[in-house]
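Heads up, one of the protein chains got dropped from this complex, but the rest are sitting where they should.
The block that comes next holds subunit A.
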Amino acid sequence: MSIAISATERRDILQRHAAAIRGSTRTRFFTIATVVFILGLFLYGLTTLETTLWRVLAGFGNLGSFVVLMLPPDPGSWAKALIFVQALFETIAIAFLGTVLAAILALPLGFIAARNVVANRIVHFLARRSLDTIRGVDALIWALIWINVVGLGPFAGMLAIMTADFGAFGKLYSEAIEAADRKAVEGVASVGGGKSHEIRFGLLPQVLPVIASQVLYFIESNTRSSTIIGIVGAGGIGLYLAETIRTLEWQQTSFLILLILVAVSAIDFLSSKLRFAIIGKRAV
C-alpha cells in the first residue's frame, strides 16, 4: 500500500490548513517587520560607525600578522616572567579582597533594602535607587575616582572593585531576603524573640547559603574584571597588558593572556568545588 497523495489532494490540504502551514498574515507581517527593523538598524549602524570594507580587510590583515608575531608566547626573560606572575597575584588579591569586603559591607544595606525587614517605603526606595546608581557606574570609573583618593596602585583597584560590587551585592542580598520563607521568622517571633533574634535565627540561616554561592561567583567574575583595572593604573596585570600591547611586544602579550586564562580557569575550578562543598548537592 502506498501513501502517495495526488497534486489536487495536496493543494486541497494546503488550502484547508493554510493557517497552520503558512501562519496568519498578521504574524508573518509582524515577523518581517521585526527582521527588517533589526537589519535596517544594523546596516545604519555599520554605515555611521566608519566601517568601510577596505578598512575591515586591512585591519584583519594586520590582526593576522599580529597573531603570527604572538607565537610562541614568551615573557622575554625570567625576570620579566617573575614580574608578570607577581602582577597576576596582585590581580587575584584585588579580586578576592574587594569581593570579600563588599560582601561584608553590603550585608546591613541588604537588610535595609529588603521590604520584609524594613517596611518603610521611603527607606526602601532610597536604598534601592542608591544601590542602582552605584551599580550603574563601571569598576574602571570607580578606579579612576579612588586613584584620586589613595593614589595609583592596587589599593585603589581593590577599593574600586569593592565599591562596584557593593551595589550589586546589596541588590542581590535584598532580593534573597525578600524571597525568604516567613514561617521561620514568625516562629522565632512567636516564642518571644526580638527583631534581632528574628534576623539571626529566622532569616540568616535561609539566606546564608545563597549569599555564599553568590560571593564565590563574584570572586570568579571579578578576577576577570580586575585583570583590566590596571589599564587606568590601579594595579594588577592590566598595566603590563596595556603596556606590552602599546609597545607591540606581541609575544609578551600572548604570554600575559595565557597567564590570565590559566588563572581564571583555576579559580573557576576551585570555586565550583567550594560551592559544591558549601551548598551540597542542590547547588544554586
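The rule we apply is simple: a contact is a pair of C-beta atoms (placed from the backbone, for glycine too) under 8 Å apart; a residue touches a chain by one contact, two chains touch by 3 or more; residues count from 1.
One rule holds for everything that comes next: contacts and distances are computed from a predicted model.
Q: What does the UniProt entry say the missing chain is called, choosing from "Cytochrome c oxidase subunit 1", "Phosphonate ABC transporter, permease protein PhnE", "N-methylhydantoinase B" or "Aspartyl/glutamyl-tRNA(Asn/Gln) amidotransferase subunit B"?
A: For the chain missing from the view, the UniProt record says "Phosphonate ABC transporter, permease protein PhnE".
Q: Just name the one of A:L41, A:L71, A:L126 or A:A179 that touches the chain not displayed here.
A: If we include the chain that is not displayed, A:L41 is the one touching it.
Q: Would you indicate which residue among A:M158, A:L172 or A:V185 is in contact with the undisplayed chain?
A: Residue touching the chain left out of view: A:M158.
Q: If the missing chain were put back, which residues of subunit A would it touch?
A: Counting over the whole complex, subunit A touches the hidden chain at residues 38, 41-42, 44-46, 48-51, 55-56, 58-60, 62-63, 66, 89-90, 92-94, 96-98, 100, 132-133, 136-138, 140-141, 144-146, 148-151, 153-155, 157-159, 224-225, 227-228, 231-232, 235, 241-242, 245-246, 248, 253, 257, 260-261, 264-265.
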